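After this line comes chain A, so read on.
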Amino acid sequence: MTIDRRSFLAGASASATILAAPGLVQAQGAGPIKVGEINSYTAQPAFLKPYRQGWELALEQINAGGGVLGRKIETIFRDDGGKPEDAVRHAGDLINAEKVDLLSGGFLSNVGLAIADFANQNKRLYVASEPLSDAIVWAKGNRYTFRLRPSTYMQAAMLVEEAAKLPAKKWAIVAPNYEYGQSAVKWFKDLLKKAKPDVEFVAEQFPALGRIDAGATVQALEASKPDAIFNVTFGGDLTNFVRQGNTRGLFEGRTVVSMLTGEPEYLDPLGAEAPVGWIVTGYPQADIKTPEHVKFREAYMKKFNDYPRLGSVVGFDTMNSIGAALTKAGSTETEKLVDALKGLKFPSAFGAAEYRAVDHQSTLGAYVGKTALKDGKGVMVDWSYRDGAKYLPSDAEVKVLRPAG
Partner candidate 1 sequence: MSAVSPAQITAAVAASEPVLVVRDLAKSFGGVRAVDGVSFSVLPGTMLALIGPNGAGKTTCFNMLNGQLRPDGGEVLLAGRPITGMKPRAVWRMGVGRTFQITATFTSMTVRESVQMALISHAGEIWSPFGRARDRHREAADALLAQVGMAAQAERACGVLAYGDLKRVELAVALANQPRLLLMDEPTAGMAPRERIELMALTADIAAAKGIAVLFTEHDMDVVFTHSDSVIVLDRGRLIAHGTAQEVRQDPNVRAVYLGTGATSGGH
Partner candidate 2 sequence: MDPGPPLRSAQDDARFRDSHQAPHGSCMIDLILTQTLNGLASASSLFLVASGLSIIFGVTRIVNFAHGSLYMLGAYLAWTLVGRFGPADALGFWGGVLVAAVLTGLIGVVIEVLILRRIYQAPELFQLLATFGVVLMLQDVALGIWGAEDKIGPRAPGFKSFVVIFGNRFPTYELFLIAVGPIVLLILWLLFQKTRWGTLVRAATQDREMVGALGVNQRLLFTSVFAFGSMLAGLGGALQLPREAVTLHMDLAMISEAFVVVVVGGLGSVTGAYLAAVLIGILHAFGILIFPKITLVLVFLVMAVGLVVKPYGLMGKAPVGHSRAHGPPEPLLLPADGPTKLAGLIGLVILALVPLLAPDHILLTLTELVIFALFATSLHFMMGPGGMASFGHAAYFGLGAYGAALAVKWLGAPMEPALLLAPFLAGIAGVVFGWFCVRLSGVYLAMLTLAFAQIAWATAFQSVDLTGGDNGILGVWPSAWAASKTVYYYLTLSICAAAIVALRLTIFSPFGYGLRAARDNALRAEAIGLDVVRIQWVAFAVAAFCAGIAGGLFAFFKGSVFPTYMAIPRSVDALLMVLLGGVQTVSGPIIGAFAYAGLSEQLMKMTMYWRFVLGLSIVLLVVLFPRGLVGTALALRERWRKEPQPAVSLVEAKP
């Protein structure tokens, strides 16, 4: 319970340098553009294996089209093992020793914040793909950091919209005890209270990430007799929580509103034990028929012989948005890239999106729906796409939330 394997990926971890394309290096004198990509590959493989594949798909497509600025893009992957300390070390090594042009990646919010702080101090660009904490673009936002995925604020806002429609008054909460969990809970409570002033929060459980004692936690939530539950756990914690909750009847007669649970990376491992009727954010990958997505999905399945997870989309979109930024900037110089990213419109698998100039948050959205069981597998039903732009506060509010400007 006190130390885990992630903490053992001490120091620089297994790093694999992947040359983007086996083809000849451009003969123009300039070598490839280098992207230093730091992620928790071994600690969060469920999300990050597909992420890396999505990234490689986009990279292949870009380089097959001649790269950008007449140069190929090359990625140096580093594994932070889920430890911010290691992420910072990699960031230093990538910039100083590998001389990368920009940094990207980050899965866990605390890792993302640490890289963002490092990027700001060293005046280097960091495109945060997955870390969801809103602090990355708001409270601790800085000139050099941009973030792709809808934040904890945005996803909480999408879920609150549904939660407010429920009759439930008494809410219980379970969330992992680090930046992502804390931030998601804060916004969910704030926004739900605003939408429905008579709700009360009767229990909060903050198990350490990857260390949930599910039986006792379920019992503690049960003891508060909530009308509804807001869940923020994911991965192994979610699996243990759902299993104990099912057996102990925690979810019966209660609505559960849950972050990320509709993502295939977390829903699929639950198999037939997947919960039914939870209101979730996620990714109904098989059912999205927009042309952008169909094209992406087909290319992905062809290359990897596997269906995409949400991680695949995030990896794909991050690489594409970096490519678009390089093209727009016409340079690999950090300051020019930063200026190019402000207000940059880029194509994504979910349709066009934009990095907002005001807070560097992209307007990529998320799917909200309900979980159901189909052929012994968890799926999302009654879903709809929520455009990120609609779930962000006004520019004036953002200016208050983001002291860095």
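In this text, contacts are C-beta pairs under 8 Å (C-beta built on N, C-alpha and C of every residue); 3 or more make two chains touch, one makes a residue touch a chain; residues count from 1.
Candidates were picked such that all candidates are chains of the complex that A comes from, given by their letters.
Model, not experiment: these values are computed from the prediction.
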For chain A, as assembled in this complex, the candidate in touch from 1 or 2: 2
List of chain A residues in touch with candidate 2 within their complex: 1-8, 10-16, 41-43, 45-46, 83-85, 88-89, 92-93, 96-97, 109-110, 113-114, 117-118, 121, 140, 177-179, 182, 204-211, 213-217, 219-220, 222-223, 225, 235-236, 239-240, 243-244, 246-249, 251-253, 269-276, 373
